[in-house]
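Presented below is the structure to which this report refers.
Now for subunit A:
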Amino acid sequence: MTATTEVLTAPVLEVAGVTKRFPGTLALDDVSFTLAPGEVHALVGENGAGKSTLIKVLTGVYQPDEGELRHLGEPVTFKRPIDAQRAGISTIYQEVNLVPLMSIAGNVFLGREPRTKAGLVDWGRMYADARELLKGYGIDDDVKRPLHTLGVGAQQMVALARAVSTDAKVVIMDEPTSSLEPREVETLFEVLNRLHSEGIAIVYVSHRMDELYRVCDSVTVLRDGRVVHSGPLKPLPRIELVSLMLGREIRQIREEGVTAFGEEHDVEREPLLKAENLAGMRKLHDVSVSIRPGEVVGLAGLLGSGRSETARAIVGAFPLDGGSVLLAGKPLKRGRIKAAMRAGIALLAEDRKTDGIIPNLSVRENIVLAALPSLSPFGLVSKAKQDRIVKIFMERLRIKAASPEQKVSELSGGNQQKVLLARWLATGPKILLLDEPTRGIDVGAKAEVQALIDELAQEGLGVLLISSELEELIDGSDRVVVLRDGSVAGELTGDRITEENVLTAIAAESTGGDNDVHRHP
Partner candidate 1 sequence: REETPAAPSNGGGPAASAQSAAPSADGCTLEKTGYPKVDLKTAVVGFSQSEKEANPFRITETQSIRDEAAKLGIASDKLLVTNAQSDLNRQISDIKSMLDRGAQLLVVAPLNSDGLQPALDAAKAKKVPVVTIDRKVTSQPCTDYLTFIGSNFVEQGQRAAQAMAKATGGTGKVAILLGSSGNNVTTDRTKGFKDELAKTPGLTVVAEQTGEFDRSKGQSVMEQLIQSHPDITAVYAENDEMGVGAVNALKTAGKSPGKDVKIVSIDGTRNAVQLIVDGSYNAVIESNPRFGPLAFQTLQKFENGEPIPASIVISDDQYDESNAAQKVGNSYK
Partner candidate 2 sequence: MSTATLERAKVTAWLQNYGVYLAVVVLLLFNVAFTENFLSAANFRTQLVQAAPVCIVALGMALVIGTEGIDLSVGSVMAIAAALIPLYLGAGPLTAIVVAVIAGVVSGLFSGYLVAYLGIQPIIATLALLVGGRGLALVIAHGQLVQLHNHDFLQLGTGDVLGVPIMVIVAGVLAVLAGLVVQRTTFGRHLVAIGGNRPASTLAGLPVKRVLVSVYVISGALAAIAGVLATSRLGASDPSDVGLLMELSAITAVVVGGTPLTGGRVRVLGTVFGALLMQLVQATLIKHNLPDSTAQMVQAAIIVVAVYVARERSSR
């Protein structure tokens, strides 16, 4: 996208000297930020830097403690999100915020349903409009179905469709690609292009450098709640951007490719875990995966190809009609999560909001949750033992929290992810199933997590890695299993693991109708 020509109009959205405090945290510290009409403005920073908070200030979710918000040059206060929406600011929040039980179409048009002359909701038109609209986003499912039957990625697309279709002048996207497939990401960029050409201003938050450079015109870098840089993006070298975000010298940042994975691991031993012919609920048809100790097995596939289901099935969180899971030759009882855990299998689930964090509990309690029985002699909780574990992991994963006693729901998205990772590592598993482990994690931390995965594999853990980022998958895996429509479509090892090969395996024969798996008859 080309840089916008100098326009003499006022910025569409502007914050001046905004400060936002939470108990124990200064989330935004005298932040100023300007969004010019028609520009795509990147907002970057480490986890917990204050990006989401700034966005929520822009959209009326939070009120700034100090400072001012200006819309088209006029000072405004958005008391509620609806005020911002009325002013033409449309937002896709970091966590999907739609209504799961409601139909897809209902979600798209919620609050602005098309109406008949009598003022009643016109369902026919609504379904037709939704179908039409969603086609442009790669979703051709039945729009009458409840939203929760879609995968997270598809839900994100629905949220995008909703946000964009509101005639907004400003669209704000908080990590829109973190749950998207490469193909969906492309769709998203097409949409971005279109918006851009329509002169709509965009705020774009992402931890993925490639994307930023592809789509953004300018950038604002936040660090610890303060703006450390603001200006055009293109002239700024990538390494310098990273250095600004992390607040470290450029020298310090080794630029060794995009991921921090090391060399291949020693993978000659017998498989530790063998999942055979898994089938269930019309999502999985025939999936077999094996993992050796010290091996990182990548699971590739399109949205809805059944990767998450495979991982869930292995730990017993997905009802199976057939197939078996063997750990060290011994079959695991189906549907018993606890048994799988005790046997040493841990699953980091994909959706941290619904399947991960316990929002009311503190960081400490969230970390020790799964390991609690082993830390508690006679069922009595030992705080000393907990503290030791918590300290180790908070340091190792650099979890940014006011204290271990802070509520986990108050952490930034990326830090929540780290807490969950810590939870599983604390159980000392033999097999680690990681479903999108680096989703929403900043560049610095991502490298750390990737290095950690590497290290764990070296220590002899078997890892199943599911990632929508192909690079991560390709660099990190010793072997890649490709799924298509709930069946294994291929397996790549060694040098055969290349982006091209993976994409070919994913795409082969998927001539249309690859969304069929979504559809319940």
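Definition applied: contacts are C-beta pairs under 8 Å (C-beta built on N, C-alpha and C of every residue); 3 or more make two chains touch, one makes a residue touch a chain; residues count from 1.
Regarding candidate selection, all candidates are chains of the complex that A comes from, given by their letters.
Remember, it's a predicted structure, so these values are computed and weren't measured experimentally.
Engineer: Determine, using the touch definition above, which of 1 or 2 touches subunit A in the complex.
Structural biologist: Answer for subunit A: candidate 2.
Engineer: What does subunit A use to touch candidate 2 in their complex?
Structural biologist: Those in contact with candidate 2 are residues 19, 21, 23, 65-66, 315, 317, 337-338, 340-342, 347, 349, 354-361, 365, 369-370, 372-373, 376, 379-381, 423.
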